[in-house]
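Of the protein chains in this complex, one is absent; all others appear in place.
Chain naming follows the written order as A and B, and within any one chain the residues start at number 1.
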């Protein structure tokens, strides 16, 4: 025993020494050269990290994001037809890489779990030396990876994340979001609902019982109540319940005449399909036709809901059928490459990659300090959403929000949604202070 | 098992220690030598060693150990938020709290054995997960995960300088990220391994093994097994809590999914894959699974072309085509196949494979001491 104890102390000392000596180089270098920043590219390449769900329920979204991101890399490097680089107004990007460096990428699987997503992002930062991470298909993951990027001194360009928290309570200086959020959905959807269904409605919310669900419920509730709707009840449902019948039947006798489903992904498909099966859309309550609303739509998920989606209102960040040059250029290069139109998840990731490249090019550096300064309050156009502002106060993009509706007679499975209204930016803009949180300082050290 | 002498133990520890501390070097050719993955190897090694103390020794198969992992993480992050960024209080707080949690769950669950015990632990862990994700959000921050913020009270070492950003967990001044974080975890892994080895070779360990081999016979002799199994359960719960705390130390965030049944399943897989009941097996199993999850999942076709680039073009394309479904997004498929193959052909896990290989070599040299090879416990020769 005695011998062992001595031995252990030796191990401790030896490992402490080893730890310090191995840790020293990075500490030393980052302190000595003020110019230096995390993963400063030294070779002819600059690496992006594409952190998307490849396993789990959102794997199809992840695959579509990855397609778009690969396309973005091609276009930045001057391969293919250039896509939105040709329509991106005033960008110095010419398809010759960024600041003369060729863009390369690494991929990783988030598994739609915060832990796995952070482990994957860390591999990209520590092993593959990436400067920017993008992708993702859930707010929990986005917030987790964003805070990791903040700690690690790289830039996070969020993919599909809709929670108010991403650029609200949990916003970070190194994180940026192009996608819209629950608050904007509420502001955009409210007036359309009031117009279509009247101002005297009683709403019943079924809400996925986690942070994103709650922020969306709150946003939609506030927006509809401001228009005169009454909220009969809000009910929380467990994530991944599968069968929602026990939550749906109480709606029928509650006196509500609108059901609002604050669900996403599989939960949305299941609850919507089942609500329709329970005959809700054929019902009359309070002398009005019963209606269902799904505030956040995703085309890929709409495919899963089949016919149930017809006529349902919701919001979207972007749609490939929009009539503008950026959209057309992107849909064309994406369709030619992959034989199908891009989803909104694909578009937001593609645009984020381009915007990051644009910011580096205009700032003349890959240093997060410069890149962040270039992205903050950047106004841009030609990327599919019309004139857009990257607000400096919370790193949220402000652009028109689409109100969409499930099509009655879709041509094919890519034609499920139609855009009924483009709500102007001014109507969905809000004061950045309403969600709290603070950006904090720039971080560019590993 | 009693044959192991102090000398052997010391030698074994020395080899293990050297192997762990030099991991950054010998993992380099495998592409696994970067701090985060090294940290994960060490942390999940601890988790699996602890699980093995319960499962490997007593045979009680818990499907709820993730609850203690999650508990440890939450406790550590709360310690960072409320007290100090120093890791020592966080680790102690986490181990103690998960120990108490384990004692409570173990006290109830150990009233049953076999699969009934497994389901009881699973039920407790799933309840913890479901509640942490939803109702307990004020404590756990639900889906987003519990994070540090600039506004945390941190009564012991709050700095008023908000421009400095959120501090990182530190060990008396050394920040616990990168290699420093790895070495902190590695030292704890070595200590944990040492404790586990002592337990395996102690009378207490022998008692646990006796319980595994025939609990009812133990009962007939008037021997009350419950305190022993409960002790093993609490110890392995504390190991899990420590692992959870280290996850938070090297990366200060705690999410509810750490408590999900799949996380409990993961540690079961690690332990059995490596070899349940062996000392080193669980550590190796943990390493293999984490390697797959992080390295194999990142391969894509371009990378495969690089790997097979030594072949002529058509052959290269052929190999890329047949291997592509198994890497990248197919890594999970590969893992599933490996489980099936290993369990079918190597029931004792990877350690049995190593032992068979070692056995082949040793048998050629000399045919003495066959029973030492057969013992699942220690064998420095297994490791080499």
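Criterion: contacts are C-beta pairs under 8 Å (C-beta built on N, C-alpha and C of every residue); 3 or more make two chains touch, one makes a residue touch a chain.
Note that contacts and distances are computed from a predicted model.
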Chain not displayed: protein name in its UniProt record ("NAD(FAD)-dependent dehydrogenase", "Tryptophan synthase beta chain", "YCII-related domain-containing protein" or "Branched-chain amino acid ABC transporter permease"): "Branched-chain amino acid ABC transporter permease"
Displayed chains contacting the withheld chain: A, B
Candidates B:18, B:88 or B:333 - the one touching the absent chain: B:333
Residue touching the undisplayed chain, where the options are B:39, B:79, B:98 or B:113: B:113
Option from A:307, A:379 or A:427 whose C-beta touches the chain left out: A:307
Selected residue (touches chain absent from view) among B:27, B:96 or B:123: B:123
Selected residue (touches chain absent from view) among A:57, A:74, A:114 or A:181: A:57
Missing-partner contacts on chain A, residue numbers: 55-60, 209, 233, 235-236, 238, 240, 242-243, 245-247, 249-250, 252-253, 266, 269-270, 273-274, 277-279, 282, 300-301, 303-308, 320-321, 328, 331-336, 339, 341
Missing-chain contacts mapped onto chain B: 55, 61, 108, 111-116, 119-120, 122-124, 126-127, 130-131, 134-135, 261, 265, 268-269, 272-273, 276, 325, 330, 332-333, 335-340, 343-344, 347
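Going forward, only the chains that are shown with their structure count from here on.
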Centre distance in Å when chain A and chain B are each reduced to the mean of their C-alpha atoms: 33
Contact set on chain A toward chain B in their complex: 3-4, 7-8, 11-12, 14-16, 18-20, 22-23, 26, 54-55, 59, 63, 106-109, 113-116, 118-120, 122-123, 126-127, 138-140, 143-144, 147-148, 150-151, 163, 165, 170, 209-212, 236, 238-239, 438, 440-441, 443, 446
Chain A contact footprint on chain B (complex, rising order): 6, 9-10, 13-14, 17, 21, 24, 31, 34-37, 40, 130, 133-134, 137, 141-145, 147, 150, 162-166, 168, 174, 177-180, 182-184, 186-187, 190-191, 194, 247, 251, 253, 255, 257-258, 293-295, 297-298, 300, 328-329, 331-332
